[in-house]
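Below are the structure tokens for one structure; questions will follow.
Missing here is one protein chain; the remaining ones are kept as they sit in the complex.
Moving on, here comes subunit A:
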Amino acid sequence: MSLHLQNIAHTVSGVPYISDVDLALEPGSFNVLLGRTLAGKTTLMRLMAGLEPPTKGRILMDGKDVTGVSVRHRNVSMVYQQFINYPSLTVFDNIASPLKLAKHPQREIEKRVGEIAEMLHIEHLLARYPQELSGGQQQRTAMGRALVKDADVILFDEPLVNLDYKLREELRDELRDLFKVRNCIAVYATTEPNEALALGGNTAILHEGRLLQYGPTDQIYREPNGILSAEMFSEPPINIVPGRLTDNDITFDNDTHFACDDALRQLPPGDYRFGVRASHLSLTPQAADDLELQVTVDVAEISGSETFLHVRHPHFPLVLHLAGIHELRVDQPINIYFPTHKLFVFDQQGGTVHTPLLQKEGVAHG
């Protein structure tokens, strides 16, 4: 089963929620919808499910037009941010409810509910009611309901947001494994770039109702098609530094110059915006030709075993993502090292003109 959204637009009382999205999802694919809140993720999912028809465009399933077909006549299932289960039914009856409505024989229902419950590790909870379960167990039950019927499309609308960190990682890993053996289209909405990376598959980046980029997750991460995509798909957001490229060197502030590598030399000279990932900056030199920058510390956010260091250069701010705990005073002057070979280059319109080469694989770039 393939799902093709053709030039979809959706407007609710004059406000555009989705504009001009064209997206083809392949059978058996796992797709992540990445975008901030209000990017249009939920709306797009509602359109995919058929909960409402788009104001413009067509939706094709296996090449068949299903644009006006209501959700009742499509074979989809959905898992929500809130834990949605029937409050007066046991876990077993909750998971069995789609099968009962489809009038499957009792023996088969028992077998399938048992299998799903085992997969989700809730087989010992089948006799309980949702309100007696923990959040994670409730969401597992909701997932069981979604997975038990062989839906053509399964939609996950930020299903792990309301769970604690540990459970989230656990459930996310299980989810990825579950879909390896299924042949349906899975769509998973999230606001977190790291979650998209952990889930793999394909990623579609949504921003203000528009589709910025769609493709295999790792490829999109390596080769964002513009500043917006690069910013959406990095946490903390990629550092953007304005600068000038001359014949064979680059300057950010007219004082410090550094030689650019061969790939950059091909670009016409002029003003560009340079992107560098927070995790590529460091406090110690990593390569012989790293650029040394003198900056002052704004704030050091320590989260668990890593530090987000916000620093100030006279011409631009930077964020460093450092492993380990670094306690630095506010306004303390320090030197940081800037990798000159890991630069993303964007033109003034925000489009990508260069992405850094991968160290080993060596992806070809224009």
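A few remarks follow.
In this text, a contact is a pair of C-beta atoms (placed from the backbone, for glycine too) under 8 Å apart; a residue touches a chain by one contact, two chains touch by 3 or more; residues count from 1.
Operating definition for what follows: contacts and distances are computed from a predicted model.
The chain not displayed here is annotated in its UniProt record as "Glycerol transport system permease protein", chosen from "Heme exporter protein C", "Glycerol transport system permease protein", "Cytochrome c oxidase accessory protein CcoG" or "Lipid A biosynthesis lauroyl acyltransferase". Of A:17, A:80, A:214 or A:233, it is A:80 that touches the chain left out of the display.
Per the touch definition above, the residue from A:31, A:97 or A:352 contacting the chain not shown is A:97. Listed residues A:38, A:127, A:259 or A:325: the one in touch with the omitted chain is A:127. Counting the whole complex, the residues of subunit A in touch with the unshown chain are 46, 49, 51, 71-72, 76-78, 80-82, 84, 86-90, 97-98, 101-102, 127-129, 131-132, 145.
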